[in-house]
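Notes follow the structure.
The complex is shown incomplete by one protein chain, all other protein chains being positioned as in the whole.
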Amino acid sequence: METHVLVNLLALAIVAVGVFVGRAIRRDRLWRESLVQVWRRQPIAILVLAAFIAIALLDSIAWIGGKVSGEDVLAQHQARSLIDRTFQGVSELGYSEPRAEVLFEDPLQRLNDPGGHLLGTDILGRDVLHRMLKGARVALLIGGLTSAIAIPLALLLGVSAGYFGGRLDDAVFFVMSTLASIPSLLLLIAIVMALGRGTWQVCFALGITSWVSLCRVSRGETLKLRELDYVQAARALGVSELRIIRRHILPNLLHLIVISFVLLFSGQVIAETILAYLGIGVDGSWGQMIDQARNELSREPIIWWNIAAAGMSVFSLLLAVNFIGDAMRDVLDPRTARERE
Amino acid sequence: MLAFVLRRFAYGGAVVLGVLGVLFVLFFAIASPDDIARRALGDKARQSAIDTWKANHGYDRPMWPIEDGQFRADSLLFHHYATMLRFEFGDSDYDGVPIAERMRAGAGPSLTLTVPLFVLEVSVSILVALFVAVFRGTYIDRAGLVVSVLMMSLPIVLSIIGAQYLIAKTLAWFPLSGYDRSLELMSRFLALPVLVGVISGLGGEVRFLRTVFVEETSRDYVRTARAKGASEMRVMLYHVLRNSLIPVLTRVVMQIPFLFTGALLLESFFGIPGLGSLLVDSINNNDFATLRVWVFIAAILFVVAQIVTDLSYALVDPRVRLE
Partner (left out) sequence: MRTLRFAIALVSSLLALSCNNNPYADDDSGERVIYGVFQDAPRRLDPAEAYDVVAHRIIGLVHDKLLEYHYLKRPFTLMPGLALAVPRAEPQPGGGVIYRFQMRRGVGFGEDECFELSGGRGARTRDATTQDIAFQIQRLADPALEVQVRDSFMYIRGFGEFMQALGERRKAEPAFAALPVKQQYEAIGPMSGVRTPSATELELELTGPYPQILYWFALEFTSPIAWEAVQYYDGKQGRALFKDHVPGTGPFRIAEYDKQSKLVFVRNEHWWGKQASDPLSAPGAFYPTEGEPGDAEAGLLDPQYVGRRLPFVDRIEVRRDKESIPGFYKFLQGYYDRSEIIKESFNQVVVNSSVSPDMAARGVRLSTVVSPSWFYLGFNMEDETVGAKAGERSRKLRHAMSLAIDREQWIKTFLNGRGLPAESMIPPGLFGYDPNHKDPNAGLDLPRARKLLAEAGYPDGINPETKKPLHLTFDVYATSTQQQLMNEYFVDAWRKLGIDVELSVTSYNEFQNKVQRLAYQVYFWGWSADYPDPENFLFLRTCAQRRSTNGGPNATNFCDPRFDALFQEMRVRENDAERLAAIQKMLAILEYEQPHVELYHQSEYLLVHAWFHNLKQFGMSNPMGKYYDVEPELRARRRIEWNQPTRWPAYALGLALVLGVIPAFRTFFRERQ
């Protein structure tokens, strides 16, 4: 019933999973060393990503109550996150420049919070920094949720097709070729137009369009792994199929999964900016902020802070993710490991 | 070999049928003809106008072949498959122009943008990647990688807006947008979109190609060639480039179908009346008929490109046929 309670629990669950994965990694020597190497290569990128994740988690934990300043009567009945509470009651009548004291269009009108808007306010007088920080959660939600849909789907279909072969393989391969034949952006647009707008719909559509590549790779890899001696031996010994997949196949796919997760992630955030341009993006996303702000560039004097804030956020998140992805590939992928000798 | 070719074509055909099925579900089962009509006629439309429109566009048929226990040969599903497979695309839902004609008219402008873009991007990225690979491990390599990742992380919407503001408005080097069929004007108009396209695609290409080249340079035969005293230039151009042609060509060939489909955002922002711009228009106008045809043609091009790649592999490497 209470969505914010659910979201809080979900955020806690994500933290718990994070802790669990972290402990698992600490126990496993290979992974621990790999991650240490990634950290050595890209400490700044990892810190940036960690900051985004922290902001997103802070924005996910919300509760009702507490003092509300300003005119927003409804706010006291609604769940607000820590981020919302930091920025409450500081909306203005319209644009104001970063750290300005007066309204942008009416220098006679003093702001409600003079000098308090580090990145200025947007057309509705909302604090741009607030919106920018809230966008982090949306961006991570898009990347994370989509991966949560796409990766299990791709693994389930790819591994079982590769491992069991036969009719199942034929069917999976046919679905894959069909979906791969439709340009993914078009399929994405078509699904969103058919399902309607909304965060879940967009993430679902992104998930549907992005599982194919990982599925193809994991199918191919499973085909190879299936023929390996120890897998054959395990089969001859009568070990159950599920156990073979769990013990011998999946662990060997892990580096592929990690790398494709990183690639998927940045791909989704970029795809969302294009959807936002077409008017079918996710509410509160940076893509939407960019699209709302792009016409402001033609004003004289120019209103640059909206698009700069959103643009820099997307850019720095993608940059961090791409750098980390690069480093991970170098460290984890046996093929590129060779070139480093 | 013949059996392989036939099987490959049959499979391609099956995939095309599958694509048509996906299209039907997306565009008829989910968005009903009434809604399409309402969208096409606008806010002020009356029910009578909607009915006329539906009849004129053939949307007044039953949707599924079996409805109320009766078999309907004139159902939308059959009609959809029959017309599409015969390449009878009909008229646009939005303005009634024959879609085939519109697609033909759009292909030209799209190709004039994408072909130079493609050629420039491939040649520039190969050059830069070779250059970076030669200097691997030096500051040039590191700078090249950082710049590539920077370019990859910039959404194309931002690059376009930035380029228009900086290059076309402030510096006044090129026209902001537009298109013309005369060569002199056309090249003037295309310079900026080509530049933006090359820049936004360069990062990913260079990064991919660099990996391929560097991997190739660490092979034994390259060391042998070097040991024999071949110049670095000769090693790179003669050995490395030639031997990495297969992964490079695969990537390049799979991009060819997208040449025909144009560039969505570049065309929209730069006013090039090509297929990408047509697609954005059809999305904005809910022109489902055009969208359907568009996706269908893109899928066919893709399937054909795939068959061509597969066949050329099969010609080169007989083992592939066994699979």
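Per-chain residue numbering starts at 1, and chain names A and B are given in the order in which the chains are listed.
Going forward, a residue touches a chain if its C-beta (ideal position, glycine included) is under 8 Å from a C-beta of that chain, and two chains touch if they have at least 3 such contacts.
The model shown is predicted, which means the values in this text are computed figures rather than measured ones.
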*Quick one: which of A:D127, A:D291 or A:D326 touches the chain that's been left out?*
A:D291
*Would you indicate which residue among B:G58, B:P116 or B:G204 is in contact with the undisplayed chain?*
B:P116
*asked:* For the chain left out of this view, which of B:A73, B:L171 or B:A227 touches it?
replied: B:L171
*Listed residues B:A105, B:L150, B:V222 or B:I256, member touching the removed chain*: B:A105
_Residue, one of B:F135, B:F208 or B:Y313, that touches the chain absent here_ = B:F135
*Going by the touch rule given at the top, which residues of chain B touch the chain that is not shown?*
31-32, 34-36, 38-39, 41-49, 52-53, 56, 94-98, 105-106, 112, 116, 134-135, 138-140, 143, 161, 164-165, 168-180, 182-191, 194-195, 232, 268-271, 273, 277-278, 280-281, 286
*asked:* On chain A, where is the contact patch with the chain that was removed from view?
replied: 71-75, 77-78, 91, 93-94, 105-106, 123-124, 193, 196-198, 276, 279-281, 283, 288, 291-292, 294-301
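Methods note: only the chains that are shown with their structure count from here on.
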*Return the distance between the CA-based centres of chain A and chain B, expressed in whole Å.*
25
*Can you list the residues on chain B that touch chain A in the complex?*
11, 14-16, 18-19, 22-23, 26-27, 30-31, 145, 149-150, 152-158, 161, 165, 207, 211, 214-215, 218, 258, 261, 264-265, 279-280, 283-284, 286, 291, 294-295, 298-299, 302-303, 306
_chain A to chain B touching residues, read off their complex_ = 174-175, 177-183, 185-187, 189-191, 193-195, 266, 270, 273-274, 277-279, 287, 290-291, 294, 297, 307, 311, 314-315, 318-319, 322-323, 326, 335-336, 338-339, 341
